[in-house]
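Contents: one structure, followed by commentary.
Every protein chain of the complex appears in place save one, which is left out.
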Amino acid sequence: MSTSSPSLCIQLINPNTSFAMTELMAVTARQVAASGTEILAVCPSEGAPSIEGHFDEAIAAMGVLQQVKAGRDVGVDGHIIACFGDPGLLAARELARAPVVGIAEAAMHMATMLATQFSIVTTLPRTLVIARHLLHQYGFERHCAALHAIDLPVLSLEDGSGLAQQKVREQCIAAKRSDGSGAIVLGCGGMADLAHELTLELGIPVIDGVSAAVKMIEALAALRLTTSKHGDLDYPIEKTLSGRFKGLNTRDLNV
Amino acid sequence: MSTSSPSLCIQLINPNTSFAMTELMAVTARQVAASGTEILAVCPSEGAPSIEGHFDEAIAAMGVLQQVKAGRDVGVDGHIIACFGDPGLLAARELARAPVVGIAEAAMHMATMLATQFSIVTTLPRTLVIARHLLHQYGFERHCAALHAIDLPVLSLEDGSGLAQQKVREQCIAAKRSDGSGAIVLGCGGMADLAHELTLELGIPVIDGVSAAVKMIEALAALRLTTSKHGDLDYPIEKTLSGRFKGLNTRDLNV
Amino acid sequence: MSTSSPSLCIQLINPNTSFAMTELMAVTARQVAASGTEILAVCPSEGAPSIEGHFDEAIAAMGVLQQVKAGRDVGVDGHIIACFGDPGLLAARELARAPVVGIAEAAMHMATMLATQFSIVTTLPRTLVIARHLLHQYGFERHCAALHAIDLPVLSLEDGSGLAQQKVREQCIAAKRSDGSGAIVLGCGGMADLAHELTLELGIPVIDGVSAAVKMIEALAALRLTTSKHGDLDYPIEKTLSGRFKGLNTRDLNV
Amino acid sequence: MSTSSPSLCIQLINPNTSFAMTELMAVTARQVAASGTEILAVCPSEGAPSIEGHFDEAIAAMGVLQQVKAGRDVGVDGHIIACFGDPGLLAARELARAPVVGIAEAAMHMATMLATQFSIVTTLPRTLVIARHLLHQYGFERHCAALHAIDLPVLSLEDGSGLAQQKVREQCIAAKRSDGSGAIVLGCGGMADLAHELTLELGIPVIDGVSAAVKMIEALAALRLTTSKHGDLDYPIEKTLSGRFKGLNTRDLNV
Amino acid sequence: MSTSSPSLCIQLINPNTSFAMTELMAVTARQVAASGTEILAVCPSEGAPSIEGHFDEAIAAMGVLQQVKAGRDVGVDGHIIACFGDPGLLAARELARAPVVGIAEAAMHMATMLATQFSIVTTLPRTLVIARHLLHQYGFERHCAALHAIDLPVLSLEDGSGLAQQKVREQCIAAKRSDGSGAIVLGCGGMADLAHELTLELGIPVIDGVSAAVKMIEALAALRLTTSKHGDLDYPIEKTLSGRFKGLNTRDLNV
Partner (left out) sequence: MSTSSPSLCIQLINPNTSFAMTELMAVTARQVAASGTEILAVCPSEGAPSIEGHFDEAIAAMGVLQQVKAGRDVGVDGHIIACFGDPGLLAARELARAPVVGIAEAAMHMATMLATQFSIVTTLPRTLVIARHLLHQYGFERHCAALHAIDLPVLSLEDGSGLAQQKVREQCIAAKRSDGSGAIVLGCGGMADLAHELTLELGIPVIDGVSAAVKMIEALAALRLTTSKHGDLDYPIEKTLSGRFKGLNTRDLNV
């Protein structure tokens, strides 16, 4: 895998259909990627323009799976699910040969290595429950001191007004002051470009999951570690998917 | 809702595309339904013939949502997600006006009211992790003494040989003997028809989620309680879903 | 059990000695009961007039057991423990042949099926710890966002002034606004009559355990499921109880 | 409290009606008591001869409360609930002015200070769930490696045959070998006399709750610490208990 | 061990190098010690003057181990680690033949026997995370309602101004009012002298770990129970420690 000239292709999957957000995340990803790493940024052609609830997540998962399959066909070395709810994460791991990392997951893991407690700043209050479920699933409920929402929709991060960005900044400052947290996790892929400047301004690690996931995939790839195919993450049992799911038929995955 | 002649329409959604299993579950559901309750048994026309992993679950969730939307349009009084992984449960609750109950959820809740510890008997070992995640999500990890798999695929319950049924029976007997459990939860909708006879044979409650969910929906409906629309289960934020998800566009849900 | 004309007798046990509260709960129970269900509302002739602490609960448990035994002797199909602390629940399950459901238990279970987080509104602050212990025992500590007390004794709900009812209403409104909960569980049997109107006024499920328990017993009975007699909920080991406990001697329970 | 000649009266409450077991525990208690400590060993005149389930526990709790009240009236300095289920513990704390300690509680606390993991050896399998609930309530579920039952009733410890004692010994030896535990907690007051010899024979701490509770009460008394009367353990709210509970009326507790 | 004239020597190890604090704790320890108990108060000759973070704790652990070894050589009957972080607790247990108790541990255990919830009042905010980790390790995270810091360094308790003491008092009063706790644990050995007067003033148990640990060691010693040498707390595997750790070489511990 990493012979003479190290080279890696990481598929960055934006689960929503926003090209602007895909591009924003791609830029951030490329900034942190190693020199030999190519970022293949994609988003589903069909789906929801933003992911702001359980329903949107279910739809997003389909887009993720479609892209993972496509990425797999072209032999990418890793897949990033670039939505803070990590939609379809375990399903994607079944489908993938390469490692799959969610941006919430990557950011939370890193946060626990930099501080004993972290806070999360996300977009709409209704998505907080999704973040809480992830904290629980990943084992970090005790490491998260508090969750905050700026109470603006995801796409407000793309409207050019800077209002959402300003609110993120204010929430981060408030969180630092009140939560007793040593680090902040940004709870939306659309905030990816804010992490570094906020880290500098606040003087504490402000972590973006997109960049975190890029480095996590690079790390796993360098270690030649990939998704376990023993047990419940083994390739999906081959069966004939019908109708609009035909595109997800998975014959010969194991080859 | 329950004026002079009580009448209720419960949509029983089989998330896989197997008509045989849909019918088997419908028969069981109708046997336990109150006299005024109609069971509208459906399955998606497109999707996977059986649900045996995270990937299948993600696809199943789409079928569930499509059916919930259809059921909503015809004004059903409740929706049952009749696959033991309860795929798409929270997404379906966002979409629905009426209550939504999963069969794993219903069976597990009931088990905790009949015994201090229960065991689960399901189909393939790779689905055990899904059941474990549900136990955790619902709060029942300490109430479940053990999980068992018969190591046969879901559709073996439909092959007419009776082998899978025999294995379920053996696992239940073994679980009663070894787990210290007072009740058993059957971990697949395709086992719905076995619960009552196993209850009689084993002398302990053997619980089928399909029937449990029917009664749970009837209970909620009689209490005129329905899915909360305050907070994260509120109707999905209206946005334009594109492509094959167009069918899920949710304009005017709130009306 | 449910042959041609379905008929069921549910024993509604008010563990305190207040006839007024027994009657209030019976009225609510009968409003939600199925047409074939008879509600046999009882309270102990001896005991405490209200249950507001661990000490009261211990006394209440004795009244519950006495009533369960009596109900068992007349062949009721289920027992409801109608005090929010669910006093004597597991002991009653040992004694009973039929299902036993507590009102806290029933309400909490239903709340988790309608919302991802619920709040509790109860009477005196000193009973909050009891509710907290139940949340923990049932597995719902993560599903409960907050607990509130109106800081009035249980019997103030019976004093005709309407003050307690007004405070319950205010606490529910405050809880909806501040807790991020999608549903509210009323933490006292004496609040049973308030649930439906508060549900309508607040626009979120406000759940009363008395009605919830009636439907839960009906559900279990229809499924022909009853308390497990295998293991720790088996009938009490027969022994000679002396003195004022003679009335609880349990010879021939198993017949 | 402990001025010139230290003197203390500890009420040892056996919640069952067995005089033999009361005496056995009193002997053990006196062996470990400080020179100035008097052990007032009592058991209820009415109740169950042994406590082997949730039902027995509920009855035992009444005997405990009656005795706590009597002990309070004569001014004892502490109360021990000498049954491994710690029946009525929080209710007794409400009633008492002095500290109240259960024998399961005392033994488990001490075990965690001597070993990182302990095992429990008790009598009947059906009581294991009670011990498990206590582990959970006290916070020691992760400190307990395993629970074992000798599968003989409590009173077999009093039958003079030595069979039960032999089985306890065998289970302790097996637990030491297989559980990876560093200490063993004896799960019945009737095993109190076995702890020290088993400690010597096995070479690991084998802990009896009766002696542990005596020392815990002495410790609290020496520190002039007693049950908090602030909040939920405050004296029971005064109300008129009727019938056979009259004896528990609690007027003027606060004086 | 406790034949005719009971006599016990407890080594009180102050892990910091402050003689004043060592003496303050020794005075408190002697006030509560039984008549036959000698308190051997020591502090390391080398180390940190106060312990206020993870780094200080690591250094403190070395002083603790050195002292435990010295105490062991002179045959003390128990060791107390008198710093609220219980630094080096499990390491000290490996090294010791006698029981070892930390003051945080002792105070927390006792608090749970006096109240259903307790609060902690400590010195610097940065040490709160250490207390939180201990709560978790000991199993008491659900028993602790809140943690407070007076925001003054440990040694301010020794500066003679009384300011720190006044702040402790204010925090205790605030905690009683706002936390719903029935007891308070003082989170620093340097607060040992305040516990009894605050208990009297506030009317709730205010618990000092130094005195609590003295009585806990006396209790264990009277029961002839000591640190388990079976499993992970067995004496350290003998190996040659080099350099400045030579003093900790442990040859022949087992003799």
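General observations
Letters are used for the chains, namely A, B, C, D and E, taken in the order the chains are written, and counting of residues starts over at 1 for each.
One rule holds in what follows: a contact is a pair of C-beta atoms (placed from the backbone, for glycine too) under 8 Å apart; a residue touches a chain by one contact, two chains touch by 3 or more.
Here the structure is a predicted model, which means the values were calculated and not measured.
Counting contacts over the entire complex, the absent chain touches A, B, D, E.
Here the missing chain is touched by one residue of A:Glu141, A:Asp159, A:Glu201 or A:Glu238, and it is A:Glu141. The hidden chain makes contact, of the residues B:Leu12, B:Met62, B:Leu128 or B:Ile184, with B:Leu128.
Residues 116-117, 142, 180 are the ones on chain D that touch the missing chain. The chain not displayed touches chain B at residues 125, 128-129, 136. Hidden from this view is one chain, which touches chain A at 6, 32, 34-35, 90, 99, 101, 105, 109-110, 112-117, 138-143, 176, 180-183, 196, 199, 203-205, 207, 211-212, 215-216, 218-220, 222-233.
Keep in mind that, in the parts below, only the chains that are shown with their structure count from here on.
If you compare A-C with C-D, the chain pair joined by more contacting C-beta pairs is C-D.
The angle needed to superpose chain B on chain C by their Cα atoms is 180 degrees, rounded to the nearest 5.
The centroid of the Cα atoms in chain C and the matching centroid in chain D are 30 Å apart.
Once the centre of each chain is set as its mean CA position, chain C and chain E turn out to be 45 Å apart. Chain contacts: chain A has residues 125, 128-129, 136 touching two or more partner chains.
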